[in-house]
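Complex shown without one protein chain; remaining protein chains in place.
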């Protein structure tokens, strides 16, 4: 059984990027938690930020439930301004040392949106720091995560190493994504990602729908 | 009226990459020619190469007709082994000097398939050479192409500069692509590209379907 | 008629990089505004910062007048320390939504000076954010800028897509640049850029003097 | 049980790069074959090429035997001039379709020596071509290799994803490497790689000696 | 006689990266100073930060003494969070203008650890700013450093330009490194770097042990 930690810059990135894979993990009985760095309060021209933050966290809870995940962490870093700060990094190191994930999912390094890039930088640095004899104020229980995978949202991967067949979970993924009503009503992310996942499946000859990932770290061990 | 030249490593790459844009050009009355560097004779496990080469050229003629294009050039470079050779380069310089295109479409530089990379290298070098006081054996009528655009087939662009709304031409594009029966029956390229074009449209907020291009050269002139 | 917005890290970068193109826009009757992120108060060993800031803004006004531009915005971010901060980004998103530019000029991404890099990062992110259903506190009137071009000052472009013939505006450009007396007296930027613009013209066969730009975004629309 | 295929530009690259991992595979009962693209006939100032080719193939047999491998393939491409040619590529596609490897090892893409780069380009392209409905003259039995790993010889990897603990096989690796007498007497490759493998082990906290690999492809499957 | 300035993100990086070269400089009578950006207070799970900071500065003094260096500067930027801030940059510009180094050593740009990357960015920007007519509050005595070299610690260089034979100084380097007891007891950095320096020597045919550097700037002047 895996312990999976998914890091999302905003609620809905997790579903767009790897909703099928998350559902597959749940289905197999793996333990999955999703960490939202921001709660996406800048993501609307209609709802005021203070309202939107609660609305989107509620949407995240509904969407995750569809995927079979109830363990959510909202860090509430400021939407649009996730940056490399001591407080943020330490929070993530602690989280990794506490949770001891065997797998981490995060945005890949070249995503065009800045919050996504910063999430990559923060989480990948935190995963390295969590593993070594450093930062005692984040706990003494060092932890080395075996597998770290980068996902795609705004910027398709040009090199990827892992293709996950999500054919049997595509409907669940779309149902989950549609719970993010505040986002979907402006932008048809459900259509977009269905399109991308179909393109990936055909071009890689992997099922009807597939999600692609970049390997950032792969666990050594028995071949 | 534009004079458009589309360069394709194999028959069907033109349709997958920019079939909607080609149809749009035709519709507006632009002059469009398609140059196939190879005729794709290695693209099957069933048809013998000598047979397949004729079959795919016939498919290309049918597909192009759907897009409104009848001016096709088959260079018959060897499929799988397009390379940087004097004969090939000179052939392309001559072609550009003769045709005097105002727009060129070709695969972008980072496509993962080698024939696509080589097509980029050959055609972009030929376009430069065609414009300067060099290579008299390719004709004395130098020609500088104003606009050169890179398209995506196997490897999605991470930075692109031009998004063409092909909503009104998507059905034509798919009809054209399905003429490439020898390819479509093994791999659902029609589904794949419909997915990609939908993803591109939503993420860029450009129509229902859109094709993305990388600007390699943009024509100076009146703003 | 275009609405042009030029973003400069410091007063004089605008003239060095695209003074000829600005003058050409003015001449054609386009509307041009120049936004100075910093006022360059660190740019001297002689004038105290508080004095220099006023001096350089005055120089910018004189130089711009020579180019035919009177609409200037001084943001007064700290010289040498332009960085990615919420306040800065929001200020730029608002500015883009208010001004609704059809063209933006900004430093290209690989300029060696940090303030130039940060200007690229801030403005290009702001242009993306301004276009989508996000950041309501920056106004509800989303705006998508059609054309975004990167210019060169300290680090010549290796790939560029747009070459603007400024032969007829070279003298105006140099006259404008010489208004930046506090800078020119230490460093012969006028000679430098005249040299670069001549090199670019000859090597691209575009007039006597030319400015080169990298296309970051090109407006879709009728071909 | 894995079927492992190791591709080496010259005899001894296999041992330097992944001799410990090869020995580990053998020890576990995996099937391992080593394919030498060239036989290294240019690798000496003393032995004439015609003599050296035989000498180095004999050394490769002895070295491989120490690692527990007897299945060797000598392609005898010309040393120093491995290039992208139809004959070479087809040979490799056939080999992959015939052997049906579950794992491939090859030089990483950024090795500074040209033969290593070309080996990467040839083998990675062959692995892609072998998997699809193409190149019937290389056999109809398409094969998709699950795991492809890039190794380091002349140019250390800056990003790697897999760290193999070879502590228990370091002595075997060095013994194997010393069978390449024609090479070791000029250059202490045994000392060099022992140093590199020790550096990698300490900096990654993986055993006493470790080999690092870049994941080029990772097989999907049970998590 | 050279005036050498070595910049280290944490105490011990200087010795690991270029301890042999430092000792060689000392031996020749060059003036050497070492600047520690942080004092490494996060580098332990055992010692509290306030204690560790003193302990590591003491270790740095002992280690430097072994290398023949007594001129140390501790800037005490926060370990793990070295960042691009006005105060930090100005401090470094002042330091360079005051010290007038003829040679600078710093981490190369692609080191995987963030503090190393930031040290590169801060010091290389400071060296540029120190040379020009800017930042009068950092002193009026501008200084252009002739030679700037990037060193390797966590991420081996893939292209390097300078190979320093440290065979005669390897024992001194290791003796110095072992003074960093708080670090060595967790991680065998002495073994690691001995391995790397041996690998570099053999593969470059430069002595028994060698340190590699990337040239960031080379002094013009008489050839």
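When the chains are written out, they are named A, B, C, D and E in that same order, and each has its own residue count from 1.
One rule holds in what follows: a residue touches a chain if its C-beta (ideal position, glycine included) is under 8 Å from a C-beta of that chain, and two chains touch if they have at least 3 such contacts.
Only a predicted model underlies this, so the values are computations on that prediction, with no experimental measurement involved.
Although it is not drawn here, the omitted chain touches the following shown chains in the complete assembly: B, C, D, E. Residue in contact with the omitted chain (choice from D:28, D:76, D:100 or D:114): D:114.
For the chain left out of this panel, the touching residue among D:62, D:167 or D:187 is D:187. Interface note: of C:1, C:54 or C:202, the residue touching the hidden chain in the full complex is C:202. Taking the complete complex into account, B:125 is the one of B:2, B:30, B:57 or B:125 that touches the chain left out.
When the missing chain is restored to the complex, the residue among E:30, E:57, E:168 or E:186 that touches it is E:30. By the touch definition given at the top, chain E reaches the unshown chain through residues 2, 24-25, 28, 30, 103, 131-132, 144, 161-165, 205-206, 215-218, 220, 223.
What chain B contributes to its contact with the hidden chain is residues 84-86, 89, 121, 125, 128-129, 133-137, 140, 142. Take chain C: the residues that touch the chain left off the picture are 110, 112, 154-159, 187-189, 191-199, 201-203, 205.
Please note the rule applied: only the chains that are shown with their structure count from here on.
Under the contact definition, chain C and chain D share the contacting chains A, B, E. Two copies of one sequence, chain A and chain D, touch each other mainly through matching residues, since over half of the numbers at the interface are common to both. The interface holding more C-beta pairs in contact, when B-C is weighed against A-B, is A-B.
Centroid distances from chain E, each centroid being the mean of CA atoms, peak for B.
Our note on geometry: chain C versus chain E, Cα centroid distance of 37 Å, whole angstroms. The set of chain E residues that touch two or more partner chains comprises 112, 187.
Chain contacts here follow an irregular pattern that is not a line, a ring, a star or a complete set. Across the whole structure, chains are in contact as follows: A-B, A-C, A-D, A-E, B-C, B-D, C-E, D-E.
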